[in-house]
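One chain of protein is taken out of this complex; the other chains stay put.
After this line comes chain A, so read on.
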Amino acid sequence: MATEEAGSALAFHPMDQFIVKPLFGEGAVHWYTPTNVTLWMALAVVGVFLLLVAGTRGRAVVPSRMQSIAELAYGFVHKMVEDVAGKDGLRYFPYIFTLFMFIVFANFLGLLPRAFTPTSHIAVTGVLAMAVFLSVTILGFVKNGASFLGLFWVSSAPLALRPILALIELISYFVRPVSHSIRLAGNMMAGHAVIKVFAGFAAIAVISPLSIAAITAMYGLEILVSFIQAYVFTILTCVYLKDALHPHH
């Protein structure tokens, strides 16, 4: 009963913000319909373009503010790829940097009031994660041939244990795209839903100062989480890339 009372006190449902709507007019959403997801993904791409292309336009020796942010982001991801995937992983740096910038912009733009977070949908993050999974698997077979399967054969373990470990490794390998995508989508969705739950309580006069303070605190946490989840997505991509390039334990 308590949930029903709380539910009726909320002016809106906390999950309403994740509904995919057509941008123009009403009606069914087809694969070609421009929706709010399309809009915010496009805005993320425009944001990345503005920062990385327009921001570094001056190519100044003493960088402007925008240029130093762009250089900082570039250097950050470059170092991450080099540290985790090794020197030969740097060939795939453009892809990983693209992933990072897109996710970080989608997350941050989604934090604007009334904005939509495309990364809170498993449909979006699932495609990103499947793209990573497929490309890394294909890359592993192209680079190492059949010896890529050595990833599943833990040669440091006792012989009797190896088939069991191979099974576990195989399962954990195929769970990767699932956990990779759900981690990002779940974190974004949970954080935004929590903010909306507190926003619903703000309509009740007695607790509204408390709930506005809670929104502020959650918002600060969400800014952190937005960055950390983009970082985690990228660094796990680097880890998978390292496994593909050097499959032996």
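Everything below uses one rule, namely that a residue touches a chain if its C-beta (ideal position, glycine included) is under 8 Å from a C-beta of that chain, and two chains touch if they have at least 3 such contacts; residues count from 1.
Note that in this section contacts and distances are computed from a predicted model.
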Can you work out the missing subunit's protein name as recorded in UniProt? Choose among "Hydrogenase expression/formation protein HypE", "Tetratricopeptide repeat protein", "ABC transporter permease" or "ATP synthase subunit c". "ATP synthase subunit c"
I'm checking contacts with the chain that's been left out. Which of A:M80, A:L128 or A:M218 qualifies? A:M80
Where A:L72, A:L90 or A:I228 are the choices, the one touching the absent chain is A:I228
Hidden partner chain, residues of chain A it touches: 3, 15, 80, 83-84, 179, 182-183, 186-187, 189-190, 228, 231-232, 235-236, 239
